[in-house]
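What you see is the complex with one protein chain gone and the rest in place.
Coming up: chain A.
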Amino acid sequence: MSKQIDVKDLNIYYGDFLAVQDVSTTIAPRSITALIGPSGCGKSTFLRALNRMHEVIPGAKVKGSVELDGQDMYGRGVDPVLVRRKVGMVFQKPNPFPTMSIKENVLAGVKLNNKRIKKSEAEELVESSLKGANLWNEVKDRLDKPGSGLSGGQQQRLCIARTIAVKPEVVLMDEPCSALDPISTLAVEDLMAELKNDYTIVIVTHNMQQAARVSDKTGFFNIEGTGKPGKLVEYDETSKIFNNPSEKATEDYISGRFG
């Protein structure tokens, strides 16, 4: 259920503009990897390239390879739709489908690609996914109510439930807590620690305390200046990055000297 990601010489372009340059790294299965760095340094772009979501933006393209347990997801004939079923994504702003109930939201991904599932299986899946997202107890009595009626933190956990209902190998999270209050943030962080047992998790965050709290490894992205490409400056064990970074730029950033 959990796979390793190998990134080799990844360059990401928006049209002719090089946004991320020469990233090579390995993300271990069953771990949480945090990506930190100042705004505009390319960490979200890099995250999106891990499930080909950057292709939604016109003109975006990549060079290099991203392998999922040895399978290149940019290889010839690879269907981005199938890549995204293996590599799920949770967004910055909670985005449950407003026209769907809580239950329908959880099943939204499962019912895609002409899949039919039995009613009993669907109910089991709804329950297990919502339990997996620590949301079951709060919503079990109102599964048919609209998902948009939940609080922000609950909506975000609903989105996580929707993502894990598809049973992906990897879950990408793009600043999943930046729109949440501290208590909801704690709930999502606790959830990440549990999800780590089954999934490879990559999270982009602006909150360095969060990166230090939840992640096993941390990558620091930086740009040298406006118009320059973002680079992965340092990638190491989280404790090393926050206590004894090898690079000067990393140390400056985590000690709050810039960014």
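Of note:
Keep in mind that, in the parts below, a contact is a pair of C-beta atoms (placed from the backbone, for glycine too) under 8 Å apart; a residue touches a chain by one contact, two chains touch by 3 or more; residues count from 1.
Here, contacts and distances are computed from a predicted model.
Chosen from "Aminomethyltransferase", "Circularly permuted type 2 ATP-grasp protein", "TPP-dependent acetoin dehydrogenase complex, E1 component subunit beta" or "Phosphate transport system permease protein", the protein name that UniProt gives for the omitted chain reads "Phosphate transport system permease protein".
Contact with the chain that does not appear here is found for just one residue of A:Lys3, A:Lys43, A:Arg84 or A:Lys103, A:Arg84. Only one residue in the set A:Ser148, A:Ser178 or A:Asn207 touches the chain that does not appear here, and it is A:Ser148. Looking at A:Asn95, A:Ser128, A:Ser178 or A:Asn207, the residue that reaches the missing chain in the full complex is A:Asn95. Not every partner is drawn; the one left out touches chain A at residues 51, 53, 56, 58, 81-82, 84-85, 88-89, 91, 93, 95-101, 108-109, 112-113, 146, 148-149, 159, 162-163, 166.
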